[in-house]
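Let's look at subunit A:
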Amino acid sequence: MILSLLIFLPLIGALVVALLPDNQHIPFKWLTLGVAMAELLLSVVAYTQFDQQQAGYQLLEQADWITLPLGNLGVVSIDYLLGVDGISLPLVVLSSVILLIGVLSSWTIENRQKAYFSLYLLLSGTIMGCFVALDFFLFFLFFEFMLLPMYFLIGLWGGPRREYASIKFFLYTLLGSVLILLVMIGLYLSVMDPVSTAVMAGLATDAASVDQDLIRLVQAQLADMHISSSQIVHTFDLRYMADGGNYLPNAFLSGAGETTFWGIPARMIAFWAVFLGFAIKLPIVPLHTWLPDAHVEAPTPVSVVLAGVLLKIGGYGFIRIAWGLFPDGGAQYAQTLAGLGVLSIVYGGLNALAQNDLKKMIAYSSVSHMGFVLLGVASLTSEGINGAIYQMVSHGVLSAMLFLIVGVIYDRTHDRRIDSYRGLLQVMPHYAVLTAVAFFGSLGLPGFSGFVGELFTLMGGFQSLWLPGWLPSVAVSGIVLAAAYLLWSLQRMFFGPLWTRDGVESTLTDLNGRERLMLIPLGLLALLLGLLPNVLFNLSNATVAQWLEKFNV
Partner candidate 1 sequence: MNASYLPSDYLPVLIQLGLALGFIITTMIVTHSIGPKRKSQKKDDPFECGIPVEGDARTPISIKYFLIAILFVLFDVEVIFLYPWAVNFKGLGVTGFIEMVLFMGLLLAGFYYIIRKGVLKWE
Partner candidate 2 sequence: MLPIILLSVFGIVLLFMGFLKSKVLLLPATLVFILAALATTFMDWGKTYLYFQNMLLTNNLAILFTTIVLLSAFMVVALSNSFIEDEQAQPAEYYALLLFSLVGAIMMISFENLIMLFVGVEILSVAMYVLAGSDKHSPRSNEAALKYFLMGAFATGIMLFGIALLYGATGTFVVSGIKSYVYTNAYGVSLLLYMGIILLLIGMLFKVSAAPFHFWTPDVYDGTPGLFTAFMSTVVKTAGFAALFRVLSVSFVGVYSFWWGTLAALTCLTLLIGNVTAVYQTSFKRMMAYSSISHAGYLLIGLTALGTQTKQALVFYSLAYSLATISAFGVLLVVSRQRQDTNGVNENFDAFNGLARQNPLLGFVMAVSMLSLAGIPLTAGFWGKFMIFTTAADKGIYWILVFAVLMSTVGIYYYFRVIIAMYFREGAAEPVKVAPFYRYVLIAATILTLVLGLAPGLLEGLV
């Protein structure tokens, strides 16, 4: 019930806002703020109800949604299936925090408020849906539908090149999601639902009486081809898709890997297709070029949500779907994948170093930091995966903070160039302090969350049986690069005598109450996560341990 509320509260909110008359007196932002606060409350309740010792999915909700007969394919049954585990719950909580901060950051939106907040709430609902959906199809629907509000948010409230940036964002991500769609269809044809199949095959009287032993029996019978094709019930359920026993023996994507294209097993191609789909979202070099464009054109709150939450869906998809459903692919190509991660880290860092636009620099730093997520996942070690989840949460908090910081200076002067400012410390001391916190957190200073995430992913990389030692060693240079570009910017913008390029010193006022309300909690959160990393690790550890069992060959 609680997960449904997480999804539908913002969706209903979006509908209500859309149906209200477009009137100056209706406080759309307060309404949205209320919804976002309720979301935070709900995710905290979900957090308290979650049993951290247990590995499986919890808070499950299931209902039939769409059933479509497809001839001899049987019936497409798409379930409304929700649940969270140690991988998704941290991201759910993170999303609700960032989305709440995003509403506060949207306070300055004056233009077409009704449409803006309606789309914002729609976006919130689909993001939550992405993280809690356990039915592949449901996940896909949320994943793809999420593009629409994002597209309009960038395209309508964005900067001068918003048309280009928004359609580029849309096309890139859509190309990724159609790859995912292809694999989804293939998976669907290859996987059975053991519970319903047991009932269909007469091995059980009803779904409730099916237990683990019976599922194993059904799987054994399936492997021996004792179950006729008309009795097999196909499914989109991610839980069943992750279990190799549920794959039809001769199916397209079955583990035996009999289907090959140009000598490559279909499963490996499917793995790469899903990987690319999510790698575009994460993003991984060389598929990252939409990100700087989107960030530069997007308004501040949209940037915050984009960097803070949307990129995480890529990492989440890696763990849940790309590696979760195709562990063999993850293991076989571990080196290449980790190599791509390291490439992102270094390439993103070098690019960030070369930027003069503060927002573009932070966008490239995101590319660099998300590279650590890929490195951690590809390492296939407990440290690496836990570190990747940690890095996602940490980057969510810190990048949101960084984009808010850009927003603060942009609101005042409409100029984001680093070399347009000097000595800001003198007029904006509070701003300078919070910027320093965010920068130090991002460059991995011990005591802040960024340190823990990067440390653990690198540890995973070094410990991994699959990766050569030089890969994580090169990745370390990413931290050095981060220190370089962040500290250099800090020094250039904040120290020395006060100077601005256009002589706009008078507009530079220190943070107002609303900006503090956004930045201080995020800074504290980064500090808290850095000092007490166990808060998160306890959450994810049991699930990750069970998740890794697939790779014990």
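By definition in this document, contacts are C-beta pairs under 8 Å (C-beta built on N, C-alpha and C of every residue); 3 or more make two chains touch, one makes a residue touch a chain; residues count from 1.
Candidate selection criterion: all candidates are chains of the complex that A comes from, given by their letters.
Values in this document were obtained by computation on a predicted structure and should not be read as measured data.
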item: Of the listed candidates 1 or 2, the one touching subunit A in this complex; value: 2
item: Residue numbers on subunit A that touch candidate 2, as the complex places them; value: 66-73, 76, 140-141, 144-145, 147-148, 151-152, 155-156, 162-163, 166-167, 170-171, 174-175, 178-179, 181-182, 185-186, 189, 252, 261
